[in-house]
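A selection of the complex's chains, in situ.
In order of appearance the chains are A and B, and numbering begins at 1 in each one.
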Amino acid sequence: MQGSDMARLGEGLTWNEFKQLPMSEKVAFFNHEGRPYHTIFPQQFNRAMLDDLCGLATSIRRIAKSRSGVDFLHSLLSHKRAMLYFTQPSSRTFLSFYAACQYLGLKPAEVRDAATSSELKGESGEDTLRTFSSYFDLIIMRSPKQGFAERIAHLLSSTERPIPIINAGSGKDQHPTQALLDIYTLQRSFERTGGIDGRKIMFVGDLLRGRTVRSLSCLLTNYRDVEQFFVTDPRLQMAPEALALLDQAKVKYRLESDFEKFIPKVDAIYMTRIQDEWDQAGEKPVDVSRYSFKPKHLSMLAPKAILMHPLPRRQEIAAECDKDPRAMYWRQARNGMWIRVALIAATFNIDDQIREYYRCNQA
Amino acid sequence: MQGSDMARLGEGLTWNEFKQLPMSEKVAFFNHEGRPYHTIFPQQFNRAMLDDLCGLATSIRRIAKSRSGVDFLHSLLSHKRAMLYFTQPSSRTFLSFYAACQYLGLKPAEVRDAATSSELKGESGEDTLRTFSSYFDLIIMRSPKQGFAERIAHLLSSTERPIPIINAGSGKDQHPTQALLDIYTLQRSFERTGGIDGRKIMFVGDLLRGRTVRSLSCLLTNYRDVEQFFVTDPRLQMAPEALALLDQAKVKYRLESDFEKFIPKVDAIYMTRIQDEWDQAGEKPVDVSRYSFKPKHLSMLAPKAILMHPLPRRQEIAAECDKDPRAMYWRQARNGMWIRVALIAATFNIDDQIREYYRCNQA
């Protein structure tokens, strides 16, 4: 049903035509009746979908506390199989998706190294993925090639046996499930105090090159009256096109460089790693020590504020802060698993079944 | 039962004695009451076994269309575990077998890199496989060493706990399950029009070095009145020993070099990749552009003929041909999964159970 409907995606449109569509038209292809079918961009999630996914993740998390609940979840997709195709190193995202599949009974298989693939024999990446798609019911993929997940979603939609694609990171641009887990962490942290609307959220560190900031900043435009603070060295400040997106959405934001000044003023601080692996040789590195969260900063932070980090971290947050109850980064990782379970459940249209079970068994 | 019977395999025979047996005597060891126990060579499959396997694969494919059917299949071998030991790069065959195991509930484990193994510490390959065999109920193996799967099948058969071996590609010589999937694709394509008997089948490309052609050509000798056309540059033509096998089986074949001339005359075209990774340095490469299937060739092809390719492909078939209904190569990949499910089912003697279920539930 889903599959055959989605076959429309490629209908009549070549890849070159499709990729030039405006985002809003692409989104109409990727989503299906208010649910994600292919998950490619953060932009394809609107407020209603985000609320649905966060609610679903919480139901799943609570169902999973009992053995009978876990057994129920396992039964849902035990007749399906997923391939995790990760040709860019990533243990964290990989394991999080792997565990998410296991929670739904979805049997996983993996390709984690481009070198084991037929690309060595000169096959195109498109052929490789199309072949693999014939063995599985879902592909979760991370690739160093920008736009590759979108390309494959388009390609498969024009075949006899389309299956959903989830983008687990594609080049430097997109990492939609990271943005979803960040939203879920904010939503959980503020659920008893009015939610995400109206919050002040500060991003610190490598705002230029970190795709997580760009993706989360974009998703936050779905919430009312959120103010975004971008605090970093001017050389690492948000890219103009990311800010243009905020301007267009009429979102309030500030570009700042004095980290300590804003600590007391915000509801959430999102620290990021300086991605110096992209530094040019000979370039003078930015002094990052000014953009790290130290034990002394804990006393400046509001009692109900939270401290986030997408991980991995280096010196951006001192290990001494880990035990503070406002440090959310470890819980963020676990939230990532739950929101991925929710996303896969929505992709396979079993979200209503889960909500029904939750209503009958937990309420 | 099977295991202890098979212990006869090594009885009294050293490896050096065993490997010099004629093929017909080896086959008597590898098969067991009309079923494959160890799957090592294409030659061990006779017409009755091929018909059985193709029929079984089709039953499985249809059973798997319903959730209850998938649940039934999963229950069959859920008490067994398989190891996929792939020390030669291969994602395609690996994933196909992995998915096949999952369909039968057979729990898979994997070794995909020789470097993680004890061979680094100077252990013999025989010791490695014998140790691994103690944890599992089936070994599916691909190795760069010619004859290695046969060697391990012989070795394990003389131990206290023999388990079946499936050869998933062993050196340059053998790839029996690729040949089985090609047969299954031909059988499915022609099942409503009289089957494989009497067909004209053309092989194109690297007939010298591609093991898939050699294996399929050999299996086709089981069918009546099949005529084989080998069309390529004389430098890439079939090896004399492969042709000797056809002569011995009294099979009609032709050695040709004019590709376009024969397109309209055959029922199936089997394109192959030029394996230039084996080229000697300094050797002048063959002009392969004459042996590639282009969009203009579609109109020369008979309406009910089919176009096959074992994949991966490079330029042998233009991507524009992919949507033609006679292009079978994507379906070939999925057929590979089904025939492997059937093969594993036959190996574990659960084929009759599947046929019984099919009779009761589908007919």
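Quick note on the criterion: contacts are C-beta pairs under 8 Å (C-beta built on N, C-alpha and C of every residue); 3 or more make two chains touch, one makes a residue touch a chain.
As the structure is a computational prediction, the values presented were derived from the model and not from experiment.
This homomeric assembly is drawn with 2 chains in place; in total, the structure file defines 3 copies of the chain.
Everything below uses one rule, namely that only the chains that are shown with their structure count from here on.
Across the complex, chain A is touched by residues 67, 70-71, 74, 89-92, 94-96, 98-99, 102, 112-113, 273, 277, 311-314, 323, 330-331, 333-334, 337 of chain B.
In the complex of the two chains, the chain A residues touching chain B come out as 78-79, 81, 83, 107, 109, 111, 115-118, 120-123, 127-128, 130-132, 134-136, 158-161.
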